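Only a single protein chain was left out; the remaining protein chains are all shown in position.
For reference, chains read A and B in written order, and residue numbers begin at 1 within each chain.
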Amino acid sequence: MTYGIDLELHENVAEVGGRVSGEVRRPAQPADSSDPVRALRLTLYCKTSGRGDEDEFIASKVELPAADDGAFYNRFELVVPSAGPISYDGRLIRVSWAVEARLDVKLKRDLKVHKPVLVVPLGGVAVYDRPHPLQ
Amino acid sequence: MLPAGSVVLTPKVAGRFASGGALVAVAVAAAVALVTGAWVVAGIAAALLASGCFLLRETLVAMYRWSDPELVLPGEALAIGGAIDLLYRRRSRGLIDVSKSHVTCVLSCQERATYRQGTTSTTDTADVFEHGYSGSASGTPWGFEAYISVEVPIDAGAPTFDLGNNEVRWRIETSVDGTNMPADSHSFDVTVAPVLAEQMRGVQDS
Partner (left out) sequence: MIFDRYEHVGLRHNPFAVVDHQSELAEDLFVDRGLAPPPPPGSSTLVQLIGAKGMGKTTHVHHWRRAAPGPYHYVPFEPYRQRWSRPPIGPIVYADEIDRMPHLVRSNWFRRAAAARSTLVAGTHVDLELQAQRSGLAVVAHHLGPVDHETLAVMVDRRLCLAALSPNGDRFAFSAVELEQVLARSRGVLRIAEGLCHELLAEHVR
(Lines give C-alpha, C1' and ligand atoms only; values in the text may rest on other atoms or scores of the structure.)
Protein backbone atom coordinates (compact mmCIF):
# COMPACT_ATOMS: atom_id res chain seq x y z
CA MET A 1 0.00 0.00 0.00
CA THR A 2 1.45 3.38 -1.00
CA TYR A 3 0.40 6.61 0.68
CA GLY A 4 -2.53 4.65 2.10
CA ILE A 5 -3.93 3.93 -1.38
CA ASP A 6 -4.27 0.33 -2.50
CA LEU A 7 -4.87 0.18 -6.25
CA GLU A 8 -5.50 -3.23 -7.74
CA LEU A 9 -6.32 -4.06 -11.35
CA HIS A 10 -8.33 -7.19 -12.12
CA GLU A 11 -6.30 -7.62 -15.32
CA ASN A 12 -3.31 -5.67 -16.49
CA VAL A 13 -4.10 -6.32 -20.16
CA ALA A 14 -7.01 -4.70 -22.00
CA GLU A 15 -8.09 -4.53 -25.61
CA VAL A 16 -8.81 -1.27 -27.43
CA GLY A 17 -12.50 -0.55 -27.02
CA GLY A 18 -12.49 -2.64 -23.85
CA ARG A 19 -12.31 -1.75 -20.18
CA VAL A 20 -9.76 -1.69 -17.43
CA SER A 21 -11.39 -2.66 -14.17
CA GLY A 22 -10.15 -2.85 -10.64
CA GLU A 23 -10.57 -1.82 -7.06
CA VAL A 24 -9.20 0.99 -5.00
CA ARG A 25 -9.05 1.02 -1.22
CA ARG A 26 -7.95 3.37 1.48
CA PRO A 27 -8.51 2.73 5.15
CA ALA A 28 -10.29 5.21 7.35
CA GLN A 29 -7.94 7.88 8.66
CA PRO A 30 -7.54 8.79 12.35
CA ALA A 31 -9.84 11.54 13.56
CA ASP A 32 -6.88 13.86 14.09
CA SER A 33 -5.50 13.23 10.61
CA SER A 34 -4.12 16.34 8.96
CA ASP A 35 -4.88 15.38 5.36
CA PRO A 36 -8.52 16.12 4.59
CA VAL A 37 -9.25 14.32 1.35
CA ARG A 38 -11.66 15.90 -1.08
CA ALA A 39 -11.92 13.19 -3.71
CA LEU A 40 -10.22 10.29 -5.41
CA ARG A 41 -9.61 10.58 -9.14
CA LEU A 42 -8.92 7.56 -11.29
CA THR A 43 -7.60 8.11 -14.79
CA LEU A 44 -6.49 5.89 -17.62
CA TYR A 45 -3.79 7.75 -19.46
CA CYS A 46 -1.44 7.23 -22.37
CA LYS A 47 2.06 8.64 -22.57
CA THR A 48 4.88 8.47 -25.10
CA SER A 49 8.61 8.48 -24.48
CA GLY A 50 11.65 8.17 -26.69
CA ARG A 51 13.26 10.44 -29.22
CA GLY A 52 10.23 12.65 -29.77
CA ASP A 53 8.73 15.24 -27.43
CA GLU A 54 6.31 13.64 -25.06
CA ASP A 55 2.64 13.24 -25.98
CA GLU A 56 0.23 12.50 -23.19
CA PHE A 57 -3.53 12.30 -22.96
CA ILE A 58 -6.20 11.05 -20.57
CA ALA A 59 -8.44 8.46 -22.17
CA SER A 60 -11.03 8.14 -19.44
CA LYS A 61 -11.54 9.21 -15.85
CA VAL A 62 -13.71 8.63 -12.83
CA GLU A 63 -14.04 10.76 -9.70
CA LEU A 64 -15.12 9.26 -6.40
CA PRO A 65 -16.09 11.37 -3.41
CA ALA A 66 -14.41 10.65 -0.08
CA ALA A 67 -16.15 9.43 3.00
CA ASP A 68 -15.96 11.69 6.05
CA ASP A 69 -13.17 9.59 7.50
CA GLY A 70 -11.17 9.66 4.22
CA ALA A 71 -11.87 5.98 3.51
CA PHE A 72 -12.46 4.55 0.08
CA TYR A 73 -13.53 1.21 -1.20
CA ASN A 74 -14.62 1.31 -4.79
CA ARG A 75 -14.69 -0.81 -7.87
CA PHE A 76 -14.09 1.04 -11.07
CA GLU A 77 -14.08 0.62 -14.83
CA LEU A 78 -12.18 2.81 -17.25
CA VAL A 79 -12.80 2.68 -20.98
CA VAL A 80 -9.94 2.14 -23.44
CA PRO A 81 -10.55 4.12 -26.65
CA SER A 82 -11.32 1.94 -29.64
CA ALA A 83 -8.91 3.96 -31.77
CA GLY A 84 -6.00 3.14 -29.47
CA PRO A 85 -3.06 3.58 -29.69
CA ILE A 86 -1.92 0.20 -28.37
CA SER A 87 1.04 -0.21 -26.04
CA TYR A 88 4.13 -0.15 -28.20
CA ASP A 89 7.88 -0.35 -27.83
CA GLY A 90 9.51 0.69 -31.07
CA ARG A 91 12.88 1.99 -32.14
CA LEU A 92 12.18 5.68 -31.59
CA ILE A 93 8.84 5.69 -29.83
CA ARG A 94 7.39 3.99 -26.79
CA VAL A 95 3.66 4.18 -26.03
CA SER A 96 2.74 3.34 -22.45
CA TRP A 97 -0.60 3.15 -20.69
CA ALA A 98 -1.30 3.30 -16.98
CA VAL A 99 -4.03 3.81 -14.42
CA GLU A 100 -3.44 6.58 -11.92
CA ALA A 101 -5.24 6.90 -8.61
CA ARG A 102 -4.85 10.41 -7.28
CA LEU A 103 -6.01 11.63 -3.89
CA ASP A 104 -7.09 15.25 -3.99
CA VAL A 105 -5.82 16.46 -0.64
CA LYS A 106 -6.86 19.89 0.58
CA LEU A 107 -4.01 22.37 0.92
CA LYS A 108 -1.39 19.70 0.27
CA ARG A 109 0.27 18.05 -2.69
CA ASP A 110 -1.97 15.33 -4.16
CA LEU A 111 -0.96 11.73 -3.45
CA LYS A 112 -0.87 9.34 -6.40
CA VAL A 113 -0.29 5.73 -7.32
CA HIS A 114 0.20 4.26 -10.82
CA LYS A 115 -0.27 0.80 -12.23
CA PRO A 116 0.88 -0.02 -15.79
CA VAL A 117 -1.62 -1.44 -18.27
CA LEU A 118 -0.95 -3.27 -21.49
CA VAL A 119 -3.31 -2.16 -24.26
CA VAL A 120 -3.48 -4.66 -27.12
CA PRO A 121 -5.38 -4.75 -30.43
CA LEU A 122 -9.00 -5.84 -30.52
CA GLY A 123 -8.97 -9.63 -30.36
CA GLY A 124 -5.37 -9.60 -29.17
CA VAL A 125 -5.56 -10.72 -25.55
CA ALA A 126 -3.47 -13.93 -25.19
CA VAL A 127 -2.29 -13.64 -28.81
CA TYR A 128 -0.66 -10.24 -29.23
CA ASP A 129 2.72 -10.50 -27.63
CA ARG A 130 5.10 -7.97 -29.17
CA PRO A 131 6.29 -5.36 -29.40
CA HIS A 132 5.20 -3.59 -26.25
CA PRO A 133 7.00 -2.03 -23.30
CA LEU A 134 6.19 -4.68 -20.73
CA GLN A 135 6.99 -8.35 -20.23
CA MET B 1 -18.48 -4.14 -59.21
CA LEU B 2 -16.54 -3.79 -55.97
CA PRO B 3 -17.63 -5.58 -52.80
CA ALA B 4 -19.58 -3.50 -50.29
CA GLY B 5 -17.35 -1.58 -47.92
CA SER B 6 -14.41 -1.42 -50.34
CA VAL B 7 -12.30 1.70 -50.18
CA VAL B 8 -10.54 3.12 -53.26
CA LEU B 9 -7.22 4.86 -52.65
CA THR B 10 -5.43 7.22 -55.02
CA PRO B 11 -1.67 7.81 -54.98
CA LYS B 12 -0.12 10.36 -52.62
CA VAL B 13 1.42 12.41 -55.45
CA ALA B 14 0.14 11.84 -58.99
CA GLY B 15 3.10 10.56 -61.00
CA ARG B 16 2.10 12.45 -64.09
CA PHE B 17 2.34 15.78 -62.29
CA ALA B 18 5.69 15.12 -60.68
CA SER B 19 7.57 14.29 -63.90
CA GLY B 20 5.49 16.19 -66.43
CA GLY B 21 5.57 19.36 -64.39
CA ALA B 22 9.33 19.49 -64.44
CA LEU B 23 9.46 19.06 -68.21
CA VAL B 24 6.78 21.70 -68.77
CA ALA B 25 8.77 24.15 -66.66
CA VAL B 26 11.89 23.56 -68.76
CA ALA B 27 9.85 23.86 -71.99
CA VAL B 28 8.42 27.19 -70.84
CA ALA B 29 11.90 28.42 -69.95
CA ALA B 30 13.16 27.41 -73.39
CA ALA B 31 10.28 29.19 -75.11
CA VAL B 32 10.76 32.39 -73.13
CA ALA B 33 14.49 32.36 -73.85
CA LEU B 34 13.77 31.83 -77.56
CA VAL B 35 11.30 34.68 -77.73
CA THR B 36 13.59 37.08 -75.87
CA GLY B 37 16.60 36.18 -78.03
CA ALA B 38 18.61 34.54 -75.26
CA TRP B 39 19.95 31.90 -77.64
CA VAL B 40 22.43 30.32 -75.25
CA VAL B 41 19.84 29.89 -72.53
CA ALA B 42 17.34 28.62 -75.10
CA GLY B 43 19.88 26.12 -76.36
CA ILE B 44 20.67 24.85 -72.85
CA ALA B 45 16.98 24.58 -71.98
CA ALA B 46 16.25 22.75 -75.23
CA ALA B 47 19.09 20.31 -74.53
CA LEU B 48 17.75 19.76 -70.99
CA LEU B 49 14.27 19.23 -72.38
CA ALA B 50 15.50 16.68 -74.91
CA SER B 51 17.55 14.84 -72.25
CA GLY B 52 14.63 14.84 -69.86
CA CYS B 53 12.28 13.51 -72.48
CA PHE B 54 14.74 10.73 -73.32
CA LEU B 55 15.42 9.75 -69.71
CA LEU B 56 11.76 9.91 -68.76
CA ARG B 57 10.48 8.43 -72.00
CA GLU B 58 8.98 5.38 -70.35
CA THR B 59 7.28 7.51 -67.72
CA LEU B 60 5.97 9.86 -70.40
CA VAL B 61 4.61 6.94 -72.40
CA ALA B 62 3.00 5.58 -69.24
CA MET B 63 1.50 8.98 -68.54
CA TYR B 64 -0.04 9.03 -71.97
CA ARG B 65 -1.21 5.43 -72.18
CA TRP B 66 -2.18 4.80 -68.56
CA SER B 67 -4.13 6.62 -65.87
CA ASP B 68 -2.83 6.82 -62.34
CA PRO B 69 -3.53 3.57 -60.51
CA GLU B 70 -6.10 2.93 -57.85
CA LEU B 71 -5.65 0.64 -54.90
CA VAL B 72 -8.82 -0.98 -53.63
CA LEU B 73 -8.86 -2.14 -50.04
CA PRO B 74 -11.50 -4.37 -48.45
CA GLY B 75 -12.22 -1.69 -45.80
CA GLU B 76 -11.19 1.65 -44.32
CA ALA B 77 -8.23 0.12 -42.54
CA LEU B 78 -6.10 -3.00 -42.61
CA ALA B 79 -6.14 -5.43 -39.69
CA ILE B 80 -3.04 -6.93 -38.06
CA GLY B 81 -1.98 -10.45 -38.98
CA GLY B 82 -3.64 -12.59 -41.63
CA ALA B 83 -3.65 -12.04 -45.38
CA ILE B 84 -5.51 -9.14 -46.98
CA ASP B 85 -6.31 -9.03 -50.69
CA LEU B 86 -5.71 -5.70 -52.37
CA LEU B 87 -6.80 -4.84 -55.89
CA TYR B 88 -4.49 -2.71 -58.06
CA ARG B 89 -6.15 -1.40 -61.20
CA ARG B 90 -5.42 1.03 -64.00
CA ARG B 91 -7.23 2.32 -67.04
CA SER B 92 -5.54 2.48 -70.44
CA ARG B 93 -6.04 4.17 -73.79
CA GLY B 94 -7.10 1.33 -76.03
CA LEU B 95 -6.48 -2.37 -75.68
CA ILE B 96 -3.00 -3.35 -74.49
CA ASP B 97 -1.58 -6.82 -74.02
CA VAL B 98 -0.73 -7.13 -70.33
CA SER B 99 0.04 -10.84 -70.23
CA LYS B 100 3.11 -11.98 -68.25
CA SER B 101 3.05 -8.82 -66.17
CA HIS B 102 3.33 -8.39 -62.42
CA VAL B 103 2.44 -5.74 -59.90
CA THR B 104 4.62 -5.42 -56.82
CA CYS B 105 3.47 -3.86 -53.55
CA VAL B 106 5.96 -2.98 -50.83
CA LEU B 107 4.27 -2.56 -47.46
CA SER B 108 6.30 -0.44 -45.05
CA CYS B 109 5.93 1.02 -41.57
CA GLN B 110 7.73 4.11 -40.33
CA GLU B 111 8.07 5.64 -36.89
CA ARG B 112 8.29 9.44 -36.81
CA ALA B 113 9.42 11.25 -33.64
CA THR B 114 9.47 15.05 -33.57
CA TYR B 115 11.38 17.10 -31.01
CA ARG B 116 11.88 20.79 -30.54
CA GLN B 117 14.99 22.57 -29.35
CA GLY B 118 14.37 26.26 -29.10
CA THR B 119 12.19 27.06 -32.07
CA THR B 120 13.78 24.41 -34.29
CA SER B 121 11.73 21.31 -34.95
CA THR B 122 13.41 18.06 -36.07
CA THR B 123 11.80 14.77 -36.99
CA ASP B 124 13.73 11.52 -36.62
CA THR B 125 12.39 8.60 -38.63
CA ALA B 126 12.95 4.86 -38.48
CA ASP B 127 11.71 2.28 -40.97
CA VAL B 128 10.62 -0.60 -38.77
CA PHE B 129 9.07 -2.88 -41.35
CA GLU B 130 9.26 -3.45 -45.08
CA HIS B 131 8.11 -6.42 -47.14
CA GLY B 132 7.31 -6.91 -50.81
CA TYR B 133 4.35 -8.81 -52.24
CA SER B 134 3.43 -9.37 -55.88
CA GLY B 135 0.50 -10.44 -58.01
CA SER B 136 -0.04 -11.23 -61.69
CA ALA B 137 -1.84 -8.68 -63.85
CA SER B 138 -4.84 -9.63 -65.95
CA GLY B 139 -6.36 -7.56 -68.75
CA THR B 140 -9.81 -6.01 -68.53
CA PRO B 141 -11.89 -4.19 -71.18
CA TRP B 142 -10.64 -0.86 -69.79
CA GLY B 143 -7.10 -1.66 -68.63
CA PHE B 144 -5.73 -4.18 -66.21
CA GLU B 145 -5.96 -5.25 -62.63
CA ALA B 146 -3.97 -7.37 -60.25
CA TYR B 147 -4.83 -8.94 -56.92
CA ILE B 148 -2.03 -8.84 -54.39
CA SER B 149 -2.17 -10.56 -51.04
CA VAL B 150 -0.40 -8.60 -48.29
CA GLU B 151 0.05 -9.39 -44.62
CA VAL B 152 0.38 -6.78 -41.91
CA PRO B 153 2.85 -8.24 -39.39
CA ILE B 154 1.77 -8.99 -35.88
CA ASP B 155 5.22 -8.49 -34.41
CA ALA B 156 6.58 -5.40 -36.14
CA GLY B 157 5.48 -1.80 -36.21
CA ALA B 158 2.27 -0.62 -34.57
CA PRO B 159 -1.21 0.25 -35.81
CA THR B 160 -1.39 3.71 -37.30
CA PHE B 161 -1.40 6.56 -34.83
CA ASP B 162 -0.56 10.25 -34.75
CA LEU B 163 -0.32 11.83 -31.32
CA GLY B 164 1.28 15.07 -32.53
CA ASN B 165 4.95 14.57 -31.75
CA ASN B 166 4.95 10.81 -32.22
CA GLU B 167 3.52 9.01 -35.20
CA VAL B 168 3.45 5.62 -36.91
CA ARG B 169 2.67 5.57 -40.62
CA TRP B 170 2.06 2.75 -43.04
CA ARG B 171 2.56 3.00 -46.77
CA ILE B 172 2.22 0.82 -49.86
CA GLU B 173 4.55 1.51 -52.78
CA THR B 174 3.45 -0.07 -56.05
CA SER B 175 5.33 -0.72 -59.25
CA VAL B 176 4.58 -2.66 -62.39
CA ASP B 177 6.79 -4.95 -64.43
CA GLY B 178 6.16 -6.29 -67.92
CA THR B 179 6.06 -5.44 -71.62
CA ASN B 180 3.64 -2.60 -72.49
CA MET B 181 3.33 -1.82 -68.81
CA PRO B 182 3.73 1.64 -67.25
CA ALA B 183 7.26 2.06 -65.90
CA ASP B 184 6.33 4.13 -62.89
CA SER B 185 5.72 3.70 -59.20
CA HIS B 186 3.20 5.14 -56.80
CA SER B 187 2.80 5.57 -53.08
CA PHE B 188 -0.40 5.09 -51.09
CA ASP B 189 -0.92 5.98 -47.42
CA VAL B 190 -2.83 3.20 -45.70
CA THR B 191 -4.28 2.92 -42.23
CA VAL B 192 -3.62 -0.10 -40.03
CA ALA B 193 -6.26 -0.41 -37.33
CA PRO B 194 -5.61 -1.76 -33.82
CA VAL B 195 -7.60 -4.86 -34.68
CA LEU B 196 -6.41 -8.43 -35.01
CA ALA B 197 -7.44 -10.12 -38.26
CA GLU B 198 -10.19 -12.72 -37.94
CA GLN B 199 -7.79 -15.50 -38.95
CA MET B 200 -5.55 -14.69 -35.99
CA ARG B 201 -8.45 -14.65 -33.58
CA GLY B 202 -9.34 -18.14 -34.72
CA VAL B 203 -5.83 -19.24 -33.79
CA GLN B 204 -6.32 -17.71 -30.36
CA ASP B 205 -9.54 -19.61 -29.79
CA SER B 206 -8.09 -22.98 -30.73
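The rule we apply is simple: contacts are C-beta pairs under 8 Å (C-beta built on N, C-alpha and C of every residue); 3 or more make two chains touch, one makes a residue touch a chain.
A quick note: this is a predicted structure, and the numbers were derived from the prediction, not measured.
Visitor: Touching the hidden chain in the complete assembly: which of A:Asp6, A:Glu23 or A:Asp89 does that?
Guide: Touches the omitted chain: A:Asp89.
Visitor: At which residues does chain B meet the chain that is not included here?
Guide: 115, 117-120, 124, 126
Visitor: What residue numbers in chain A mark contact with the hidden partner chain?
Guide: Answer for chain A: residues 12, 49-53, 89-92, 94, 116, 118, 130-131, 133-135 touch the chain left out.
Just so it is clear, only the chains that are shown with their structure count from here on.
Visitor: Report, in whole Å, the distance between the mean C-alpha point of chain A and the mean C-alpha point of chain B.
Guide: A distance of 42 Å separates the two centres.
Visitor: Write out the stretch or stretches of chain A touching chain B in their complex.
Guide: Against chain B, chain A makes touches at 16, 46, 48, 50-55, 57, 82-86, 88, 90-93, 95, 121-131.
Visitor: Which residues of chain B touch chain A once you look at their complex with the stated criterion?
Guide: Spelled out, the residues of chain B in touch with chain A are 80, 111-116, 124-126, 128, 154-159, 161, 163-166, 168, 193-196, 198, 200-201, 203-204.
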